[in-house]
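Note that one protein chain of the assembly has been removed; the remaining protein chains are unaltered in position.
The first chain written gets the first letter, and so on, giving A, B and C; residue counts start at 1 in each chain.
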Amino acid sequence: MISYLGRRASHSILSVIGLLTLVFFLTRLTGDPSALYLPLDSTAEARAAFARLNGLDQPIHWQFLGYLRDLLQLDFGESLRQNRSAMQVALEAFPETLKLAVVAITLSTALAILVGSLAAARPGSIFDRIASLVSLVGASAPDFWVAIVGILIFAVGLGLLPTSGTGSWAHWIMPTFVLMLRPFGLLVQVVRGTMLSALASPYIKTARAKGLPRQKIIFGHALRNSLLPVVTVAGDLATSLVNGAVVVESIFGWPGIGKLMIDSIIQRDFAVVQSTILVTATAIFILNIAIDLLYAVLDPRIRY
Amino acid sequence: MSNATILKVEGLTVDFLSDDQPVRAVDDVSFHVSRGETLVILGESGSGKSVSTSTVMDLVDCPPGDIVAGSCLFDGVELSGLGAEARRSINGRRIAMIFQDPLAYLNPVYTVGRQIEEVYESHGAESGKGARAKTIELLRRVGIPEPQNRVDFYPHQFSGGQRQRVMIAMAIALKPDILIADEPTTALDVSVQAQILDLLRDLQRETGMALIMITHDLEVAASMADRIIVMNGGKVVETGIAREVFSNPQHPYTRRLIAALPHGNAAEAPNRRSTAIAGETLLKVEHLTKHYELASGAFSSKRTFKAVDDISFEVRRGETLGIVGESGSGKSSVARMLLGLNAPSAGKAVFAGENIFDMNGKRLMAFRRKVQMVFQDPYGSMNPRMRVYSIISEPWVIHRDILPKDRWKARVAELLELVGLLPEHAERYPHQFSGGQRQRIAIARALASEPELIVCDEAVSALDVSIQAQVIDLLADLRTRLGLSYIFITHDLPIVRHFADRIMVMKDGRIVEEGQTAALFGAPRHDYTQSLLQAVPQPKWLTQAQ
Amino acid sequence: MNRSLHTIAAVVLMTAAAPSAVAQEAAQEIRIVLPEQPANLEPCGTIITNVGQILSQNVVESLTVIDPNSGQPQPKLATEWTSVDPTTWRIKLREGVKFQDGTELNADAVVFSINRMISGKLTCSNIAKFGDAKLTLTPVDKLTVEIKSDRPEPIMPTLLSVVMIVSPKTPVDQAVNDPVGTGPFTLSTFSPRTVVLDAFDGYWGNKPQITKATYVWRPESSIRAAMVETGEADLTPSIAIQDASNPETDFAYLNSETTAIRIDAAEPPLDDLRVRKALNLAIDWEGLAQLFGDDVKRASQMVVSGINGHDDALEPWPYDPEEAKKLIEEARAAGVAVDTEIKLIGRNGIYPNGAEAMEAMMTMWQDAGLNVKLTMLDVADWLRYLQKPFPAERGPNLLQMMHDNNKGDAAFTVPIFYRSSGSYSTLADPAFDKQIDEALAATGEARTNSFKAIFGKARNEVVADIPMFHMIGYTRVGTRLEWKPDITTNSEIPLANIAIKD
Partner (left out) sequence: MTIITPDIKPAAVPGSGRVLFAYLKRDRLALAAAIFLAIVVIAAVLGPWLVGDAASRLGLRQRNLAPFSLASGWIYVLGADTLGRPILARLIVGAQNTFGIAAAAVFASMLVGGTLGLIAGYSERWYSHLILRLADVVMSFPSLLLALIVLYTLGPSITNLVIVLAVTRMPIYLRTARAEVLELRERMFVSAARAMGAKPARIIIRHIAPLVLPTLVTISAIDFATVILSESALSFLGLGIQPPDFTWGAMVANGRGYLATAWWIAFWPGLAIMLTTLSLNILSNWARTLADPQQRWRLQTLRKAAR
């Protein structure tokens, strides 16, 4: 167990370092930030001064070594754009996304499990068909489109919800809903599929031969065994939730890390790009390890 | 023994609906069973024996199942068309069922205790502490050691035999009137099989329940049955008192089955040569050892598991060596090492004067031509995406020098005919054949590279009895025609008895006994060999007579 | 004893008065939704729209302000200015002005602020307006500052409109996010969600009606519009034309931006005058204008009216496809390789409907018989084509651009675009250079006329670009507010000018 965690952690650290290196060089290839930070009519002198001030005049491998040296001292650099520590910027935004993501993935998983298993309990029924169609539509709709239409209908047309922003619980409804759509749609499919094969498995036959009540067979035996693949997919979806978060955050003005990442890439705010990647990649690795541990909880056959 | 009929099935007909044409799985089947009685339903795969009892338990899904006709009268109640709640009060409480593969049929994520307690709770018999106490008691009864601890173990933490005991405990928890056992010992080693059958007999004596036992194994059937029905193609072909059916089978199918049963008389072994083979040594294995390092925990040191522990033997040209052992005895590891699929930890194997473990490149290729393998599972040993032609000709693709390409087609046809198939079968896919036919294809493939030694790893174990005999006949025939040598690995003593010249008994990675077949069967020296021989089920009427 | 009694009495009074005060105050609060989050709140970056719209004239104030109608500098923190000699200006400061931290505004504070801008120790966008001029500051007396430059700077008072005066306690070598200025509002919160400004009691001027302003940001125009419509916000400075659907709340304003296409006159076939003229003539300007709204003004030059040097009499190019085709045929006949592929380089998100406009223009030029191929680039890549040094092997290209001169004088436009040394210029005409240098040194009427002449030449003889439109911005202003946008709205939204209707 401990050796397993150690191995996983060392793999993760290697991957994070690989990722940071990759992104470091890739972002530096995207062009000179001075063009973006200085007015168009700045003089060449001012540009040179800007580059010197931010260490961008050094050869790229020196910049990288400097970055690594600072990293070892837990110095993650200064944001070009925001005039403050890049890590502070990233850590400020991260909890906002995390909150949203946790709510979205929890709700969509719970809902998907309910809908998916009810659909699998009676395959081919009206409920099954509607659930399949709704979930597929959810998984197929472009999220930014749903978000804007949602605002136009519920905030502008009906005046039921605030258009955007943060604050009351009502502010959570639309961003959560939009973020949930795709995970929910995909998870319903996964739950339904694994439930169908679980329900066809031998131990369900045993449970029926034992005379267990139907709910107990579906939720107690079949569902419990279907959770493993569901957790795998939910974990992957949680990882890619940051993708959805980018869109949701920029439309709903949610000050999270997805939007921050996009902005800092567009703005060539390298230190912030690196810090946000470090934060999200670390979070994703922790998530992956947590999922592995969850496997062991869910399936007694799995031991590390 | 009471004569009160507890279950009476009459005219049961079950279809499986499929494209356009329903497929009849059970056709007008009738049987009955009384309290305290054991009814055996005997049949090979596809005979409809499982479907008929599953219908009694309401385990057939409709659709695609379709119960066309029939009635099931249980203790005066008509079971077909019973409401869900009424049905539930019968399943598990009045009629219980155990299955072939307890690892699959037990829920892997719950402790065995929990799964047994569930029976008490869902029928409102016991709950909480009471259920747990009863569960522990039950586990003790079915012979699980340390039940108060093992009650919290998960199914995968038990051995195969113990898992079947757990299944039995679960089934008898509420003392049902009928226990249906669907191939309960098929996946088990002979010695374990004997224990489970004993347990079932004991429990039946204690509770007076009726036992319906489904099996394809004539010996098991004979050892358990009071009455027997024989099914074939969904129909009951013969029914009667067990002893009479066995001693005087009426239906041709039953006769054929019983003829295939290896008889106690060793003199009637048509495929075994009586004289010892005195040819040159083809393969000489010395001190062969295979160790596996077991995954170590953070605090425990590494453990090694000795799959094969310092064994030596030899095979002469033209000889058939039988290696017999139960699961985990290391017999398959020996085969895999000889085929170069796994590397040995120590030892050597000299084939035609050269240690095969030192070979590489051309020499290894040459060796691979000379030694071929026939695997247990005729379904798994062939690539499902390849036509028979490609399967048989694959050795020629790999070993370019065996045969020029323009002769492949003709040679495939020849080989197919040699193993008793038709040349036109070359264009088919493996799934279009039956199990026995597939094993013939596998043998044809093995023959394609013109080998000197064929290793058969449980090559007939997965086949029905009647098919087993045919494949053995084929192997024996090829041996004489082509001068082959065999290493024949099996867990099934009766089979080697009729085929092997010499037998080697393995247990826990070691050879415990070795000798000429007749001698070994006649006077087994080692305890283990003796117990293996004794574990072969004896007909009930014989044991009762004793 | 006596003193504490007073205190108690004051507290009681205040408590009693509180409810009504709070109620009133609540009504005086407004929310403004901007298109973009301000990256930082460094007063040296107020020429950046999203910084300026929050800080300018609200938190920090400049020495002068530009009158939107005349383009002339007006007093703000400076009350008067005189030119001592061509390179020296003397500035008189307003009396009795206090910074929000209590410090007094004096000559030293102004010297400090300008020195901070030009120190090079922090990134200062505003200083770019001065070009490469070297400034030397001297405090003459408590309220008088002398500014010397290394070359004549006739429009120094105009330039001073970008000089934001900050408290001398501001760090010199570090950009700040908590600016302290002399404006009527203090910064109270700056978070990734919002910026909040509170009224500053010690303000020197008239007390604004608004007591508190909250700024939030949403990138989608339709959502900003919706927020004002639903009352979640009171004002949004820019919405897309298609969202400006309600005449009661949506106001158009000429926003000092001029869109154009730069013709790379150095690369054949664009070095041919006939081709450059044909490019101007081939566009259905009336049709194209629909993309930008009814109030958009067809441009004939790179600056808007109101800027010193704008020539009202200059006619924009008409739509004459026949003439365009004729010119191209003529050029072809004269041996110009008119079939060469011409790259039309657009920039993503440069202005609303910018990509559509490029697509439309590409199609129109193709119809006229030119081989134009559109490439849309991201800002950084686009900049490589905009600024010198241009990429090698750039080939014939047309560049989408937008020029914003709200600083009152054509000097912020002409040299960059038309002088051979200009960083956007593809021209190399020594005579034109000389004409430009003379105009830059001139003052008064002569300056205005020289610039007019330059724009005339650029339009008629050189045809260095394709001026498109003087752009219109749309704001949506909640019905609660009394406020209209003007040409300065892109750089500042003075809260003091906003009134709340009863």
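Annotations
Just so it is clear, contacts are C-beta pairs under 8 Å (C-beta built on N, C-alpha and C of every residue); 3 or more make two chains touch, one makes a residue touch a chain.
On a predicted model such as this, the values are computed, not experimentally measured, just so you know.
Although it is left out of the displayed model, the omitted chain contacts the following shown chains in the full complex: A, B, C. Of the options B:Ala4, B:Leu17, B:Ala84 or B:Leu422, the residue whose C-beta touches the omitted chain is B:Leu17. Touching the missing chain, out of C:Gln100, C:Asn353 or C:Asn406, is residue C:Asn353. Among the residues B:Gly81, B:Pro145, B:Gly353 or B:Pro384, only B:Pro384 touches the chain that is left out of the figure. In the full complex, the hidden chain is touched by chain B at residues 15-25, 45-48, 50-51, 54, 59-61, 63-66, 68-69, 336, 339-341, 364-365, 368-369, 371-373, 375-377, 380-386, 394-395, 397-399, 431, 442, 445, 449. Residue positions on chain A in contact with the hidden chain: 11-12, 14-16, 18-19, 22-23, 26-27, 29-31, 123-124, 129, 132, 136-137, 139-145, 148-149, 152, 156, 189, 193, 196-197, 199-200, 204-205, 208, 236, 239-240, 242-243, 246-247, 258, 261-262, 265-266, 273, 277, 280-281, 284-285, 288, in rising order.
Where chain C meets the chain that is not shown, the touching residues are 220-222, 225-226, 240, 242-243, 245, 284, 287-288, 290-291, 346, 348-349, 352-353, 355-356, 358-360, 362-364, 374-378, 380-381.
Rule of thumb we're sticking to: only the chains that are shown with their structure count from here on.
The touch graph of the protein chains shown is a line. Taking the mean of the C-alpha atoms as each chain's centre, chain A and chain C sit 38 Å apart.
As a whole-number value, the distance joining the C-alpha centres of chain A and chain B reads 49 Å.
Considering their complex, residues 37, 39-40, 42, 47-48, 120-123, 125, 127-129, 131-132, 174-177, 191-193, 216-220, 222-223, 226-227, 229-230, 232, 378-381, 383-384, 386-387, 412, 416, 423 of chain C touch chain A. Partner chain B is touched in their complex by these residues of chain A: 1-3, 201-203, 205-214, 216, 221, 224-225, 298-301. Of all residues in chain A, only 30-33, 35-43, 45-46, 49-50, 53, 81-84, 92-93, 96, 148, 151-152, 155-156, 159, 162-166, 250-253, 255, 260, 263, 266-268 touch chain C in the complex they form.
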